[in-house]
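Left out: one protein chain. Kept in place: all the others.
Right, subunit A next:
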């Protein structure tokens, strides 16, 4: 026991070699466990973009980027360990890619004055920046996703969902439960009938849920899945011959890993996304040149251009842009986490900016303010083409129904503020 503790101390001492005068971006990734298939491409994209900036531009604003990767396995306890082991190294922003870990970090990171960017996941009401000063979830959140999915279905049905049946298949966790409230509110507004079907972690067992779908014959199925649950759900939908074009997943249920196992039958499956797909962008040429050809690609290097790789890259790009904004605002290259927060809060993403970065038309334009940490809530629908083996956007970016969402966000964030004694405000 004593020996163990000494070795442990030694290990910790070796681990804690501080990297000074660098911009530290921790990557709380998961390359193992039941969600690894989705965690790997995201982590690769996140790492490759920072490697690209280091190799091509010498970092951000002349400061090298130091990315520390820490394996969480999508497990909250390991996530806490990762947070504690990296926060002392000047970490600028956390992106844990897990709603469970995000909920853990919201109070902790706020107390430590380190921003968290839960891009398209986490606690939706963090959009209210007056309450959640250090938490950001731009460019879109779960409630935006639910609302855009319904909006898309409205467009498909000439503006009326009266009498339609919609089923929600969701991961039975904080993540999967997020959209229920919104979908219920929207069902009152648009008159559709909502059934909710929870699937327990990790989601390999879904026979009974799909049996119920076969019996109830809903017009549309919306899915909030992650990891192995997605593949199983799509396979089960194929098995009961549910029409794929009536099956819409959230952006976390829309990667190649999810549709490929079902083969040709998955053709026509739809998923939401808040950024573009494919690798037909100038930045990918640079990644090939500076990262892949130099042998610096993260992981196996075989994920480039996949939906989740692009999302990781997008997350890294937004982080880098926020860091640039912070450097300009505070006139220093070596920014602190507090300054990073200011950068995130004043982030403006325009078409010119994205074109300059080699990502023209990659995502929606948006602007972050103190009152609005969640961007403008634009998302689009992508469809899987099984014969070509690729996703393609079939709609433009649509804005969510803020009329319905804003009161919900207000209510939930104020409840949190009261619970934890926060005085809402921008100063």
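Keep in mind that, in the parts below, contacts are C-beta pairs under 8 Å (C-beta built on N, C-alpha and C of every residue); 3 or more make two chains touch, one makes a residue touch a chain; residues count from 1.
The definition used in the following text is that contacts and distances are computed from a predicted model.
Novice: Out of "Acyl carrier protein", "SusC/RagA family TonB-linked outer membrane protein", "NADH-quinone oxidoreductase subunit H" or "Branched-chain amino acid ABC transporter permease", which one is the UniProt protein name for the chain not included here?
Specialist: Going by its UniProt entry, the chain not pictured is "Branched-chain amino acid ABC transporter permease".
Novice: For the chain that's not shown, point to the residue among A:154, A:174, A:260 or A:417 touching it.
Specialist: Of all options in A:154, A:174, A:260 or A:417, contact with the hidden chain holds for A:174.
Novice: If the hidden chain were put back, which residues of subunit A would touch it?
Specialist: Considering the whole complex, subunit A reaches the absent chain at 1, 4-5, 7-8, 11-12, 14-16, 29, 31-32, 36, 40, 69-71, 73, 75-77, 80-81, 84-85, 87-88, 99-100, 103-104, 106-108, 110-111, 123, 172-174, 177-178, 180-181, 198, 200-201, 299, 412, 419-421.
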